[in-house]
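Could you have a look at this structure, given as structure tokens, before my questions?
A single protein chain has been omitted; all remaining protein chains appear in their positions.
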Amino acid sequence: MRIELERRPEVSRLFSLLSPVIALALTMIFGGIMFLLLGKNPVTALYSFFIEPLMEVWSLHELAIKAAPLILIGVGLSVCYRSNNWNIGAEGQFIAGAIAGSILPVVFYEWHSPLVLPLMLLLGILGGALFAGIPAFLKAHLNTNEILTSLMLVYVAQLFLDWLVRGPWRNPGGLNFPETRTFDPVSVLPEMIASGRTHWGFGFAILAAVAIWFMMRYTLKGFEITVLGQSERAGRFAGFSSRKMIWFSMLLSGALAGLAGISEVSGAIQQLRPVISPGYGFTAIIVAFLGRLNPLGIVVAGLVLALTYLGGEAAQLSLGVSDKVTRVFQGLLLFFVLSCDTLIRYKIKLVWSNLTGTATEGAH
Amino acid sequence: MKKILFALATTAAVIGFSAAASAADKAKVCFVYVGSKTDGGWTQAHDLGRQELEKALGDKVETQFLENVPEGPDAERAIERLARSGCGLIFTTSFGFMDATVKIAAKFPDVKFEHATGYKTAPNLATYNSRFYEGRYIQGQIAAKISQKGIAGYIASFPIPEVVMGINSFVTGARTINPDFKIKVVWANTWFDPGKEADAAKALIDQGVDVLTQHTDTTAPMQVAAERGIKAFGQASDMIKAGPQTQLTAIVDTWGAYYIKRTQAFLDGKWETTSSWDGLKDGILTMAPYTNMPDDVKALAEATEAKIRSGELKPFTGPLKKQDGSEWLKAGESSDDGTLLGMNFYVEGVDDKLPQ
Partner (left out) sequence: MGIFEAILLTVITAATPLVLAAVGELVTERSGVLNLGVEGMMIMGAACAFIATQMTGSPYVGILAGIASGALFSLLFGFLTLTLVANQVATGLALTILGLGVSGMIGEAYVGQSGIKLPQIVFPVLSDIPFLGALLFKQDLIFYLSIAVVVGVNWFLFRSRAGLKLRSVGDSHASAHALGINVIRMRYLAVMFGGACAGLAGAQLSLVYTPQWVENMSAGRGWIALALVVFASWRPWRVVAGGYLFGAVSISQLHAQAFGIGIPSQFLSALPYLATIVVLILISHNRRTTLINTPASLGKPFVPDR
């Protein structure tokens, strides 16, 4: 028996909507089996993962907080990936943005003005963009592969932050612990809604997603990104410059990662510390692809991934399953979502031996 | 779709059931871990403490924990989740959870919080810590006796006061035996990377140290020391299995004593906020058996341990000089806790420059 794919004449609208549902169902079945094997009640487990975090207001806020950086970074990355620029160093750009934006509340902490917060955000955007500018410059002008340079710069950014918070930026009143002074209230990103602690970082994420969606769909720039991404040659015939596109997409994604960084620091942490991100920059890569590189899809994907983190904690408490089980479960979910997306473009046929006999359409 | 609807319906039925089942009459004591409970180091020591607590007070308390919780907003969420799920007493076991614990403690005044190794307290938030440096002083004395070359290697994690304090205590102890004793420090910039810790151990041994100690969490340096035939000290847990012929002793974190004491106070309604900093005498750290050393060294170590327990000996007692030769403590003067908790200078004898 083997599996063959047959290209659909056009993208299936039905399966565009249905494939995530099938994936979810498969995850529930396989996840349920896994929990059964571990001796846990699968229904309780799945409830903790997918529903419990949605049942309370505070938990919905936490969902938004967790999803915000993933969406913001993921949206920027989608532009990069669509134009064939493989920026995998968003984690470093996130940190660079956080550092640049924190100059005001950490170094010029005595300056209290309504201007502080907007300037911080601006600096964050600039910091992220400049840091992404390094691999952009190296790729555009020195022909250096951006996958390597952007990844290596992540480690550099992490170590630089580490040095800052243990050295020059250390809080003088903090018993020499590695963290900066806490931000003054004028430097704190306000909450969006009165009912909880979701800050404006989530607002930025949604705004960015809508803006990039609009750009990709209705502007010449969006067309240029798509064309250059599909074929550099075709793009050149159309008069587009792939060098300029390297700069544009890298700077844009860097800027959004930087904005995510400063929003996270200003909105949620309110100080710099040696580690400010549990790998948002890398998780956002998955989010970007789970959302099929479509900004609105990325919003959904970011929320779903955030849900599994929250659900994992809920399951640890309600079932006593370890945190590793959560990661396995996340892996399962990702695998099913990715494989079910095949149905959008292809019909899947099960072929028995070499005879092209009974073909079954659909899933399994 | 039908399947999902069905699942939803069954789950709805189960919620009612499980909510009823968990409404037992035990107090809930909860823990937030920064690592995995089987990391073989810091978090595992806390989890052993939690298990001891269950063993001691299991008929009155139920424990829960969340592991691998990243510092920052994730910690805030994890702590809030525990507070909301009915935990009466919550231990947050990493320095990086400090501000998250402070925020949530303010939000839930009826829940008691305890934060390890931090310095911010509130009426419902206590801090606790262990005087690890007492053990390091003993290690220093052993090292000075054992070392032929008078030079020890020290694998450090990050330059925070606790680690600096450990280095200084080790050197101070060693110099009571050999006034010219020196140590070389390598900062691994990680708590947990066996490969890198092993590399650091090899680098130190290749540069001529003949006794090794570590302030990182895996047994990799112990294994390297065993392979190269030098002696070493364990960290956080008894690492004798990794070096049966190698380990001299180890500082073993035994948080259980503290967890039982505080939970009992909580059950009795006598819990009050404190900043407790317990040491060898309180049982919050213990020394693994003194092995692989001559009897006179063992006797010396035991004597020093007894003196520290009785309070007769305080490791940081003058005359002591800072690394630059300036005076820190006059003869007979002991350091106050405040200086130790914010320690960011070396004493004489450390062959390293402290990142400022």
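Just so it is clear, A and B label the chains in written order, and each chain counts residues from 1 on its own.
FYI, a residue touches a chain if its C-beta (ideal position, glycine included) is under 8 Å from a C-beta of that chain, and two chains touch if they have at least 3 such contacts.
Computed from a predicted model, the values in this text were never measured in an experiment.
Touching the absent chain in the whole complex: find that residue among B:180, B:206 or B:302.
From the options B:180, B:206 or B:302, the contact with the absent chain belongs to B:206.
What does the interface between chain B and the hidden chain look like in terms of residue numbers?
36, 38-40, 44, 153, 184-187, 189-190, 192-200, 202-204, 206-207, 218-220, 223, 227, 237, 241-242, 351-353, 355
In the full complex, which residues of chain A touch the absent chain?
Answer for chain A: residues 3-7, 81, 138, 142-145, 147-149, 151-153, 155-156, 159-160, 162-163, 166-167, 282, 285-286, 288-290, 322, 324-332, 334-335, 338-339, 341-342, 345-346, 348 touch the chain left out.
The working rule: only the chains that are shown with their structure count from here on.
Can you give the whole-Å distance between the Cα centres of chain A and chain B?
Inter-chain centre distance comes to 34 Å.
Once bound in the complex, which stretches of chain B touch chain A?
Of all residues in chain B, those touching chain A are 1, 3-4, 7-8, 10-11, 14-15, 18, 36-37, 64-68, 70-74, 76-78, 80-82, 84-85, 95-96, 99, 119, 158-161, 189, 341-344, 355-356.
Going by the contact rule set out above, which residues of chain A touch chain B in the complex?
Touching chain B: residues 21, 24-25, 28, 41, 43-44, 46-47, 51, 56, 58-59, 62, 65-66, 159, 162-163, 166-167, 175-178, 182, 264, 268-271, 273-278, 309-310, 313-314, 316-318, 320, 322-324 of chain A.
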